[in-house]
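A quick write-up on the structure given underneath.
A protein chain is absent from this complex, but the other protein chains hold their places.
Each chain gets a letter, A, B and C, in the order it is written, and its residues are counted from 1.
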Amino acid sequence: MQGHVVPKKTYFFIFGSLLALTALTTGMAYVDLGQWNTIVALIIACCKATLVVLFFMHLRWSPRLMRVVLLSAILWLAILISLTTTDFFSRGWTPIPEGWESSLLRPPTLPGNLLHRR
Amino acid sequence: MTTAAVNLDSRAHYLNADYGIKSWLLTTDHKRIAILYLVSITLFFLVGGIAAVLIRIHLIEPNGAIFEPGAYNKLFSMHGIIMVFFFLIPSIPAVFGNFLVPMMIGARDLAFPKLNLLSWYIYMVGGVLVLYAVIWGGVDTGWTFYTPLSTTYVNTNVISAALGVFIAGFSSILTGLNFVVTIHKMRAPGMTWFRMPLFLWAMYATSLIQILGTPVVAITLALVALERVFHVGVFDPAVGGDPILFQHLFWFYSHPAVYIMILPSMGVVSELITCFSKKRIFGYSFVAFSSVAIAVISFLVWGHHMFVSGQSIYAGIIFSALSFAVAIPSAIKVFNWTATLYKGSVSYQAPMLYAIGFIGLFTMGGLTGLFLATLAVDTHVHDTYFVVGHFHYIMVGGAMMGYLGALHFWWPKITGRLYPDGWARLAAAVIFIGFNLTFFPQYLLGFLGMPRRIAIYPPEFQVLNVMSSAGASILAVGYAIPLVYLIWSMRYGPVAGPNPWGAKGLEWETPSPPPTENFPQTPVVTEEAYAYGK
Amino acid sequence: MADSHAASALAHQFEDLEQQHDAASLGMWIFLATEVMFFGGLFAGYTIYRNLYPPGFAAGSHMLNVTIGAINTAVLICSSLTMALAVRAAQMGKKNSLVAFLLLTIALGLAFVLIKLTLEWRHDYWEGFAPGLNFTFAGPNAKSLELFFCFYFLMTGVHALHMVVGVGVLGVLLVQAGKGRFGPDRFNAVETAGLYWHFVDIVWIFLFPLLYLIGGRY
Partner (left out) sequence: MWQGFSIRPDQGSTIAQGVDHLFYFLVAIDLFFTAVIFLTIFYFALRYRRRSEREQPEQIEGNLPLELVWTLIPLGICVVVFLWGTSLFIRNSRPPAASTEIFVVGKQWMWKLQHPEGAEEINELHIPVNQPIKLTMTSEDVIHDFSVPAFRIKKDVVPGMYTTLWFQATQTGKFHLFCDQYCGTNHSLMKGYVIVMAPTEYEQWLSGGVRGGTMAEAGAKLYDQLACITCHGTGKGPSLVGIYGRPVKLSDGSTVVADEAYVRESVLYPSAKIVEGYPPIMPTFKGQVTEEQLLQLIAYIKSLGPQEGKASK
């Protein structure tokens, strides 16, 4: 009843990969990829997280139930973020009148793009 | 009567295992913790109930009979916060879930008994903080804590109330966690998933919501508190924050929270209907999976609270479609319960009356939910008394009826004694009538356009408001009756015996009240749930 | 000897050690699922505002020190390694190396929090980037920059709070390990604490690019 004992070598290999990926993600920030910078950074972060989960957290050797728990957490996070952003990104599709000036309204104190996002 | 007392105490059970206040406050026995919850949520129910009665008395007059608008606002906020977070959400899970989950699966206790006790303490700390907030100075944000009103514009105890709810949230999370682990890992030999009583399926689905939804509202309310303390503007339009984001995060939990309240009641009703018609449930797997389906879909529909909030109309359309989807599993349940009665042997003891009352009120509450999922109609009735009527039909008509049904059904198991059945039936009838008289007029008021949360209303709405208030007084009497006879029965009720209803299920195979370890030895399950044919 | 040890390790509600072990790690995984949603609320808010105000968030990110962020990432990854090794030591019943690895993990965890506190937060505060306490920035994107720093302090703050709790838990385990409480039959506590510790590491793995590396440094 001591569970699965992982060889030290595996741990050190994962550790090395994590450090390398950290260096990679930091380095990539200095390369101009336009929109892709964020996406590459997130992909690298996901890779690192996967390594930690599978090896350090022993998910690779755990019962299937643990994977279901983890996947449902990720799914629920995706639900929260995707349905919320659905609202924010489609709000601008409804035409809003070009900024009317009313003497009743205090001058807008907003950074601006919240009001007239297209 | 004294002989009865002797009978009960002639053998060791969880109630006489130890005596003294310390034996209760330091217990890790799930049954004793259930009692701790039973006592504390009853106290919170009384506080919230007094607020409800005062609200209804106030609204007898169009100009308000008792309070200034400010005081009225504090009153309905207190009613909402206490009833939602401190009564309805813990009610069936924390009392009957705690008592029954281990017994129904044939275990000695929950997987984490100390965590279970910790949950109760966390709940009490949150509750005391909220009581402090509402009694000394009050909170007037409504239970919804909408920003920027709650963060910037009111001068009441928002911080301690929000923190109280935040803390109580962790109690709910840990309870759910305990149940899920227990149901997964502690089932007695032979207790397969499809032999589990439907109450356990319902508790499992409820726990999923508690685990995955509660943390979001916790962090959201923490942000509200931080925003008040530091005047930083995560939801403040003055800094470019968006108050509608708060609503998204809040309803992400608070819509599923409605199912935390109603799913356990649905589980209870499945137990009661089968027992009192001596029949297995009609369509077991449909009823079981509809619980899980409700839990999952409930996370996809929160935007229907925001149809008129300035949310994008396209998001509104998506949320409307998904909201209809949650109606289907609810309908499946109602039809299956009804079909279970077919060719049964139906008796009408008090728990069954509550169960039938539940089906009736839940049907009416659920169907009016269709109005609120329909974009064009919701635009008219949103934030009116129609909504108030609707969610009271679900949360009071539904959840509360289920809670009382459970209380009457398992009371002999919990205390070892029977209550007077005649009084219990009378109470069920009084509650059913009082409830409908209170909340049906509110649908009409909402259709006429009376906004919710107002202390002063146009005189043409008075007739319906007076009806509603009259109903509330009947309802209050209805809730008081069980309080009296149940307390009476604890001392003077006849001894119940292990299985007074002839019910199936492991919890009925052990003496009442059960011994501390629940079962003399770990039971082995050889038959399906509700095997009333054998 | 082994038998009596095992019997004392088994809580009364469980049938055997395997059931107890499975329950403990399932419980921790479920708890981590709630943690995902807890941080999820913050991540959702972050996603919305970052997409509403890309320039402000990029500007805010450029005020942060990437080098310190990267070093701290490395510190946390080290601590994850030592934690994994601590669990391994517990599994194999090596008391001394368990104590050593726990000590190392605690030290690295504290190092992370101290670096955060002294080199970053203190600096940000005095520079006037602390919304609600000392926010003096008045550039073109001042409002959205303030929002960025709100999220920066909230996310790193909640994360650091989790680190502190983790260090406390490890401290308790350290004392117990010193008394020789753990062994091949009884390492649930170390293992579940390890799960928690790795999770906190993963949160930082996402926070680092999301906060420090926005908008490119080229």
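Keep this in mind: a contact is a pair of C-beta atoms (placed from the backbone, for glycine too) under 8 Å apart; a residue touches a chain by one contact, two chains touch by 3 or more.
Given the structure is predicted, the values throughout are model-derived calculations rather than measurements.
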Could you tell me which of B:I57, B:I317, B:I433 or B:A470 touches the chain that is not displayed? B:I317
In the whole complex, of B:L38, B:A327 or B:M490, the residue touching the missing chain would be B:A327
Quick one: which of B:G283, B:P420, B:P498 or B:P511 touches the chain that's been left out? B:G283
Per the whole complex, from B:L43, B:L118 or B:L367 the residue touching the absent chain is B:L367
In chain B, positions touching the absent partner: 64, 69-70, 72-73, 140, 142, 144, 146, 148-149, 152-154, 237-238, 240, 242-244, 277-280, 282-286, 308-310, 313, 316-317, 320-321, 324-325, 327-328, 331-332, 334-336, 338-339, 341-348, 356, 359-360, 363-364, 367-368, 370-371, 373-380, 382-384, 444, 447-449, 451-460, 462-463, 466, 502, 532-533
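Here is the rule we go by: only the chains that are shown with their structure count from here on.
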In angstrom, rounded to a whole number, how far apart do the mean CA points of chain A and chain C lie? 17
Cα centre of chain B to Cα centre of chain C, whole Å, reads 35
Multi-chain contacts only, two chains or more: what residues does chain B have there? 184, 212, 216, 240, 242, 245, 248-249
Going by the contact rule already set, what residues in chain A reach two or more other chains? 65, 72-73, 76, 80, 84, 88-89, 110-111, 114
Residues of chain A defined as touching chain B within the complex: 65, 72-73, 76, 79-80, 83-84, 86-91, 93-94, 109-111, 114
The answer for chain B against chain A in the complex is residues 184, 212, 216, 237-238, 240, 242, 244-245, 248-249, 252, 299-300, 302-303, 306, 310-315, 318-319
Name, in rising order, each residue of chain A that touches chain C in their complex. 1-3, 5-6, 8, 11-12, 14-15, 18-19, 22-23, 25-26, 28-33, 37-38, 41-42, 44-45, 48-49, 52-53, 55-58, 62-63, 65-66, 69-70, 72-74, 76-77, 80-81, 84-85, 88-89, 110-111, 113-114, 117
